[in-house]
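This report refers to the structure that appears directly beneath it.
Missing here is one protein chain; the remaining ones are kept as they sit in the complex.
Labels for the chains are A, B and C, by order of writing; each one numbers its residues from 1.
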Amino acid sequence: MSGHNEHTSVDTHEHLPSYGKNVMIWLVLVALTALTVTVASVDLGNYTFFVAMLIASIKAMLVINIFMHIKYDDILMKSILLACGLVFTVIFIMYSFDLFNRYTG
Amino acid sequence: MSTTSVDAHGHSNNHAGHGYGDNNQLYVHFHRDDYGSKFGMWLFLFTEVLLFGGLFVLYYGYRIAYPHDYHNAAMELNIVMGAVNTLVLLTSSLTMVLSIVALRRKSIKTSLFYLIVTFGFGATFCVNKYFEWSAKIHHGIFPGSMELRETRPAGEVVFFGLYYLMTGLHTFHVIVGMVVMVFCFIFIRTGTINSDKYIVLENAGLYWHLVDLIWIFLFPLFYLLH
Amino acid sequence: MFEQTSRYSSTVDSAMLYITVISVLMLLLITVAMIYFVIKYRASKNPIPTQYHGNVAIEVTWIIIPTLLVMSMFYYGYKDFSDLRNTEKFDEEYFVTAKMWNWDFKYENGTVTDTLFVPVGKTLKFNITSLDVLHSFYIPAFRIKEDAVPGSNGFVVITPEKTGEYDIACAEYCGLNHWNMYKKFIVMEQDEYYAWVESQGGKDKEEVNTTEEKSAESDSNEMSENKEN
Partner (left out) sequence: MNNTTNTNYTNFYQVKTKHKGLLAWLLTTDHKRIGIMYLISILSFFLVGLTFAFLMRLEMLTPGPTIVDAQTYNSFFTLHGMIMVFLFIIPGIPAVFGNFFLPLQIGAEDVAFPRLNLFSYHLYLTGAFLALYSLIFQTHIDTGWTFYVPYSLRTGTDVTLPLMAAFILGFSSILTGLNFVTTCHRMRVKGMKMFEMPLFTWALYSTAWIQVVATPIIGITIVLVLLERSFGFGIFDPTIGGDPVLYQHLFWIYSHPAVYIMAIPAFGVISDIIATFSRKSVFGYKVMAYSTIAIAFIGYVVWAHHMFTSGMSDTARTVFSFLTFFVAIPTGVKVFNWVATLWRGTIVLSSPMLMALSAIFLFSIGGLTGLHLGSISTDIHLHDTYFVIAHFHYVIIGGILSMFIAAMHFWFPKMFGKMHNEKVAKIGVVLYFIGANVLYFPMFIMGYMGMPRRYFDYLPEFQIYHVISTVGSWILIASILLMFTNLLIAIFKGKPVGSNPWGAKTLEWTMPSPPPLLNFIETPVPSHDPYDYHGHDERNFEDVKYIENKENDIINQENS
């Protein structure tokens, strides 16, 4: 792991971010919102949930990577996100052992 | 520069000069670690996500327990309202980013402009929520209401309970974010935040994006799945 | 005290014994080693420490051996537990309802009593629920316990093998008189028991109970429906 002395005070993303790219991402996000609303009116049965969550996850990744810059951050910063994801996965999996067997026998 | 003053200052001789009395800004002064602040901010966001996480866990549990009631209840929420609010927050996220970009490019005026716009979107969101909630309350659907307790099946009670809790907690975060923006506005005006020291604005931005992120999930979970 | 009342209770006791024996051995190992080292290498005897930073082989050993040991413990516990939950066939069924701070025991023929009477040598299923807060149906002599959860049903299955009188306790904190929910669990000879049940013929302990139970059943929700199938 990197010690502090390897970083400079102004952190790692040297490049000056541009207006254009962010606006592009925003357009994509809006499009995805439109998509998810449209898909919701189609009956996909059991898949509805997964499709909605998939689109939401894509949107979330865009926001995290671009708006929140995590793409340009170093591995230590990314590892927080990783830990967060891991914790969530673990909680949901462990918890499902109870739910699925109890409610849907 | 380095983050610990230990190596930055051989302070064995000027110890007295560093007492609080003479220089109360001691730590603030030479302990500037933008990377550290951002790291801390991310950790904080992590805890925020987990705070909502508890609610998501419950949402998920009851969704499995009461699949039909969830579907029926979701029908009663207004998709248009939800979609508009989604767009409002997404756009506010964009303007927040633009405000930081502008600041880093040294155009203070533009930065302030975008900050105000972001604030405006935040306010719009709250107003929308206010109308949405009052419509629901008007129909007698609110926690502990007779309508819910007496006439609705258990799953719908839980659904609306979670609806109020999660959107309520979220709106609370929107309001906190707006307060933070006011402070950022003042600091940019006074020059405390500037094109070289923009970490505070950046962290405020991270917070605001988190608010957006959570909404990205709340929207389909409550409005779309029916 | 450590009395055996069923095959299940003795398997639980042997699982207990198994874990205890391993634990005591481990503890002895550690303690003896500790005392021995402290005496042998005390500062006045051994003023120059020998620097040792680790030894992979040893460390792997004391990862693997405990792993095997605990897995065997898990297996014991799991095996007994699946016996307890084996609902395939049972001879008698009882409905146990807890409320602050009392128990109602309902028999298949509708009788409700304050003391639980059961026949010896039969496989019994207890369905457990509560009308208000959490309670827990605990019969120490049989090593069984299951929470009474309002709004849903739990169960345990046991086969008593000795007649006698045992205690039922409440093991989940439920307020003021939590400590005072002791009731008797009476295992009778089979013919004696069946004669008794016949004679009761669906008598209620008090009429109140039925109405309360009815209302509890009528607002049955999806959750408990799902659980039953």
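Rule of thumb we're sticking to: a contact is a pair of C-beta atoms (placed from the backbone, for glycine too) under 8 Å apart; a residue touches a chain by one contact, two chains touch by 3 or more.
As the structure is a computational prediction, the values presented were derived from the model and not from experiment.
Considering the intact complex, the chain excluded from display touches A, B, C.
Considering the complete assembly, chain B touches the hidden chain via residues 2-7, 10-12, 15-16, 18-21, 24, 27, 31, 33, 35-37, 39-40, 43-44, 46-48, 50-55, 57-58, 61-62, 65-66, 143-144, 148-149, 153-155, 157-158, 160-162, 164-165. For chain C, the residues in touch with the chain missing from this view are 1-2, 11-12, 15-16, 19-20, 23, 26-27, 30-31, 33-34, 37-38, 41-43, 46-55, 58-59, 62-63, 66-67, 70-71, 73-74, 76-81, 84-85, 132-134, 136, 138, 140-141, 143-147, 149-152, 154, 167, 169-180, 182, 221, 223.
Residue positions on chain A in contact with the hidden chain: 1, 3-5, 76, 83, 87, 90-91, 94-95, 97-102, in rising order.
Keep in mind that, in the parts below, only the chains that are shown with their structure count from here on.
Separation between the centroids of chain A and chain B, computed from CA atoms only, is 15 Å. A straight line joining the Cα centres of chain B and chain C is 46 Å long.
Centre-to-centre separation between chain A and chain C, using Cα means, comes to 44 Å.
Contact of a single residue of chain C with at least two other chains is seen at positions 223, 226.
Of all residues in chain A, those touching 2 or more other chains are 103-104, listed in ascending order.
Across the complex, chain A meets chain B through its residues 4-5, 7-12, 16-19, 22-23, 25-26, 29-30, 33, 36-37, 40, 48-49, 52-53, 55-56, 59-60, 63-64, 67-68, 73, 76-77, 80-81, 83-84, 87-88, 91-92, 95, 99-100, 103-104. The residues of chain B lying in touch with chain A in their complex are 1-4, 7, 32-36, 38-39, 42-43, 46, 49-50, 53, 57, 60-61, 64-65, 79, 83, 86-87, 90-91, 93-94, 96-98, 100-101, 104-105, 196, 205-206, 209, 212-213, 216-217, 219-221, 223-226.
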